[in-house]
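Presented below is the structure to which this report refers.
All protein chains but one are shown in place.
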Amino acid sequence: MNTEPSILEVKDLKIHFDTFEGTAQVLDGCSFTLGRGDTLGLVGETGCGKSITAKAILGLLPVPPTRIVSGEIRFHSRDLLDLSEKDLEKIRGNQIAMIFQDPMTYLNPVFSIENQMIDVIRGHARHANKTVSRGAAREKAISLLNAVNIPNPRQRIGDFPHEFSGGMRQRVLIAMALAGDPEILIADEPTTALDVTIQAQILRLIGELVERFRHSVLLISHDLGVVAAVCRRIAVMYAGNIVELTTIERIFENPAHPYTRGLLRSIPNLARRKENLVGITGSIPDFIEPPRGCRFHPRCAHRMDVCQKVKPVLADIESEHRVACFLYESSWPSASRPEERIKPLP
Amino acid sequence: MRSKKWCLMFVADIGVIFLLSGMSQTLEIRDGKKILVYGARQPAPNIDPSQYYDWSTRMLQQSLYDALLKYVDSPPKVIPWLATNWEASPDAKVWTFHLVKNAKFHNGDPLTAEAVKFSFERTLKIKKGPAWMLLDVLTPEGIKVVDDYTIQFTLNQPYAPFETVLPWWYIMNPKVVMAHEKDGDMGQEWMKDGDAGSGPFKKKRWEHGVLYELEAVADYWRGWENPNHIDGYIFKLIREASSQRIAIQKGECDIVEGISPEDFDLVAKMPGIYVSNDPGLTTFGIKMNNQKGYTKDINIRKAICYAFDYDSLIKIYNGNAILEDSPFPIGLKGHISLKDKIYRQDLQKAKEYMEKAGYPNGGFELEYVYVQGLEEERKMGLVLIDNLGKLGIKVKMVPLTWPNMVARGSKVDTSPDMIAIFATPVFNDPDVVAYQYHKNSWGKYYGTAHYNNPEVWKLTEQARVIADFDERMKYYEQIQNMILEDAPEVFGMQYNRRWAFRDYVKGFVFCPMRFTGEIDMYPIYIQK
Amino acid sequence: MKQKSIPMYAEHANTSGFWTQWKEEHESFFRDVRLSFYLFSRSPLSLIGMVLVGAFFLIALIGPWIVPYPEDATGAVHMSQKLTAPGSQFWFGTDEMGRDVFTRVILGTRVSLKIGLIIICAAMGIGVPLGITAGYVGGWVNETIMRITDIFLAIPGLILALAIIGALGPGITNSMIALSLVWWPGYVRLVQGKTLSLKEESFIEAALSVGAGRARIIFLHILPNCTSPIIVKASMDMGMSILAAAGLGFIGVGAQPPAPEWGAMISIARNYLPNWWWYALFPGLAIFVTVLGFNLLGDGFRDILDPQSRGYYRE
Partner (left out) sequence: MKRYIIKRLLLIFLTLFGLITVVFLISRVAPGDPARLAAGPDATEEMVEVMRKEFGLDRPLIVQYLSYFKGLASGNLGRSIRTRHNVIDDLVQFFPATFELTVFSLLLAVVLAIPLGVLCAVYRDRFLDHAARVFSVSGMALPMFWLALMLQLFLALKFDFLPLGGRLGLLTEPPTKITHLYLVDSLLTGNWAVFKDALRHILLPAFVLCFPALASIIRVNRAEMLEVLSRDFIVSARAHGISKIRTIGQYALKNALIPTMTMIGLRYGWMLGGTILVETVFDWPGIGLYAVQSAVYSDFQPIIGVTLLIGINFMVANLIIDLIYGILDPRVRYE
């Protein structure tokens, strides 16, 4: 379906976090790609490293205490991790934009929407070595607000964030993200803080915008349903690792990783309401002293000896379906057997 | 020297400082006029001669106003001023004064006997400031204008020291004063900052809390003796002694008063500065409550007198003080030296008296009250703690504000065991000091001892009405001996009055009748 | 609840299991303590503060036995050696009465300690009960107490203290009274605010719902929960009150001679500047170091005890 070359490639990204109790290995070698017009959902429990990944792409992690230990983030073949702050500023919003979880806290409460949007628009123009007058920027802001279906944008643009409802605020944030006409839109839990009905509206809006502008989208959510509504592909994360990466259809039809299965089972479903909802026993592991081998093994019903010693890599089990689990070792191509691909942990 | 060390420490900064340092000034010459700057600590918020006096106030009053007579020189003498000559009746009750004919006020009005009468009446009616000096002996009815230039005072009772009081009763212009009368206040409100005088200077700039500037009256009725006389002076308020010192050192001030004894010694050695050093009449004593507490016992009082280290008083003033040798200040008219009887430190005797009093080992505590912020009194208190400690007496130092201290001393019951008092005789007559020991002085600041000896009181009353001075002297000799014997207080010392001058300031005449920092600016001239 | 659980574990108490269990049970507490020590030890400034305050208390305690001329602080005078420069005999020089400045500075710690402790205790003694009453009872009682507090907070403390001393007369006791009288409103505000917020907490509601009495709630629940902010404030105030008392001493209405109070010493010493600089220098340094110590310690305490300001390592 989509064969365009990837424009964003995250390779083996490892991020550590220094706390007083020790170093938390919050991202442990995470890799994925995003093609033009591609829509990828990143799913996992809270704290599994989804947001960290998103912020790392835009260089928004505070250093210290965060440390990017290794890996690459290639955007149009440039490694974003090597870029200076100045160069990153040119990319942020202009080429990669981000929509955030809680529209209240992500809008500056003491500036009007007008001011904030004009700043963003003029900032983008400046990065492109153009100047935009305040008036022109204002017009553009109004048209953007219009595009995200805010009623009476001309009247409302001068209002302050607290004068908008939650859904409206999210629309404003989306409009701001669109201001630079970015290639990639990263949406970090864009609907989590919203009512269910509003959620649907916002998701529909994002879907429409993707159709219209052909953005590539990286959607981050803990909710499989949300991801399914927008994305074509999905990456399931567990404790700093991507454990399964496939299309949205396959994940529902044929979930491979035990964690993915558990995740699916824990979704309330009208069709299955007679069955008991099954959660996954145990909880997210300690990041400071993570379990050896597969980080999921303490919670895994299918755990084997190898799981406790060697970390499985993400490997194809069929086309467009990659899983990191030793259960599928047999279907791995010989080149990706663990003994050859990774060293056992010390 | 230490200052060298400082310089070395901050040698790096010196370049910058040279660039930015302010120039130091000498005598201000403004439009060719010689304006002298006097740096003083005490403000003069009310210069009405009928309302108030203290040293700063009186210094300005002496410049703005004239009186019938004037105190000059040391030992002090009374010279004719507005009055050319005067006579007293043999019983010292009727006094007649003849005025100069050319005296005129600053606005040009002639100064006549009418103005003299008005001024005396005003002070007596308002009952403030110097009124107490004559309130007992003179009523407005007793003042009579004989003719334009003759005035006669008839006293209620004979009062020999009358003429010595008059230099402090300044003559005001009735027209100016009454033109500013409000609600029958006899111009009190306006006169606080007003000028209704005839003196050698007139008011120029008045900035309360900062400075007062006066300018010389070019055609002063008495004329100017020296052609280089100053054309005016600024009475500048500098509240800190150390700042005053810097000011004279840098030449920002031409005269300063009241800096610490150490600082006086220091500036005296500096080029371009000289320091005057003259014995004053102000006595320091530690008054003891004669009627209450431990100090009621004369033996305790004597023990304290013998325990006190008198030499430390001199040390506190770096040698610029003399010890009293009589209850009357040395240099005051009527003083006799009682060198052999005066108390000096003698711990043996002190202990004997403690035994007599029944406290051979002490074991009690006495209060020492002094004026908040008066450095010398504080130091003397510290000496007292040290000295009386040797008798087993503990001393508690209690600093009070002046009014609180006087309030406490006003009654026998509340008057402290010991209280530090500086007292300056206001006029040159033995009566002024003798009367401090009279019952009528009880409760005043110099009467806080509540001295109780009716015999002394009787002698004092008798002496003050006698016209012949030699006759009076017999009484005062007896009085001094009796007071000393009763040891109502620790007779302390008289410190030297000192001023620091820039060397081009000439003509200063010291007169001990003037208060601490007070200078008569009339004779001052400049010679470079 | 906790007490019940102990015998349960006691069954296998002879093994290390008990301790493991107990530790797990109190894990959050241990984590807190560990965190506190970690934060405190990570902050060299807090440690310096602790050392300074420790030294201050120690010197105050043993002062009279270590100074070379203890009598110089109680009234002895030696006029012959006045204003001697610092040297081997007098480390900090002598003052205008020939007394050893070093002795007086060292013994000044006692005066300052006394001043600080009394002011803080008095201020707490007035402020804490009023604050709890206001916060707990609420209504017009709260209104009245807080309005009165406002009056005292309406002008800077030093001015009000000056006015009070102007009436009572100068002296160390009066300045302590004056400063106590201007210091308590801060505690009322603090405690009242804390009480108000605690009242809304679920554990108070829980205590109320099982019928706990008023006194029980105040002493068992509210007061202990106020201790942390009170300790933080008190340790900061300790320094500040010493500073304020020194200020009063400096303008001449505070401690009186021969008490070796630092502010009063400087007040006199300023007349001997610049030539006899040591006299003003050392007492001032003593004030500075003492107050610095208490401020640093207070800062350190706040970092530990006040969870709001922690947040140092959040994402």
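Read from first to last, the chains carry the letters A, B and C; within each, the first residue is number 1.
Here is the rule we use: a residue touches a chain if its C-beta (ideal position, glycine included) is under 8 Å from a C-beta of that chain, and two chains touch if they have at least 3 such contacts.
Quick caveat: nothing in here was measured; it's all calculated off a predicted structure.
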item	value
Among shown chains, those touching the left-out chain	A, B, C
Option touching the unshown chain, where C:Leu58, C:Ile155 or C:Ala206 are the choices	C:Ile155
Omitted-chain contact residue, chosen from A:Glu21, A:Glu72 or A:Asp119	A:Asp119
Touching the absent chain when the full complex is considered, from B:Glu240, B:Glu352 or B:Glu367	B:Glu240
Residue of C:Ala85, C:Val137 or C:Ala163 touching the missing chain in the full complex	C:Ala163
Residue ranges of chain A at the interface with the undisplayed chain	55, 58, 60, 62, 85, 89-94, 97-98, 100, 102, 105-112, 116, 119-120, 123-124, 127, 160, 162, 173, 176-177, 179-180
Residue numbers in chain B that touch the chain omitted from display	6, 10, 13-14, 16-17, 20-22, 24-25, 28, 30, 35, 37, 43, 45-46, 51-54, 126-129, 131-133, 135, 192, 207-211, 234, 236, 238-240, 242-243, 246-247, 250, 252-253, 372-373, 400-404, 406-408, 410, 426, 443-445
Chain C residues touching the omitted chain (full complex)	45, 147-148, 150-152, 154-160, 162-169, 239, 243, 246-247, 250-253, 263, 266, 270, 273-274, 277, 280-281, 283-284, 287-288, 291-292, 294-296, 299, 309, 311, 314
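Note that in this section only the chains that are shown with their structure count from here on.
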item	value
Neighbouring chains shared between chain B and chain C, ordered by label	none
Centre-most chain [mean C-alpha coordinates]	C
Most extensive contact between chains (C-beta pair count)	B-C
From chain B, the most remote chain by mean C-alpha position	A
Chain centre separation (chain B, chain C; CA means) in Å	48
Separation of chain A from chain C, taking each centre as the mean of its C-alpha atoms, in whole Å	51
Shared interface positions of chain B, touching two or more other chains	none
Contacts with 2+ other chains: residues of chain C	none
Complex contacts: residues of chain B adjacent to chain C	2, 240-242, 260, 262, 266, 312, 315-316, 372-373, 375, 378-379, 381-383, 385-386, 389, 395, 397-401, 404
Contact footprint of chain B on chain C as seen in their complex	74-77, 79-80, 82-83, 85, 96-97, 169-171, 252-253, 256-258, 268, 270-276
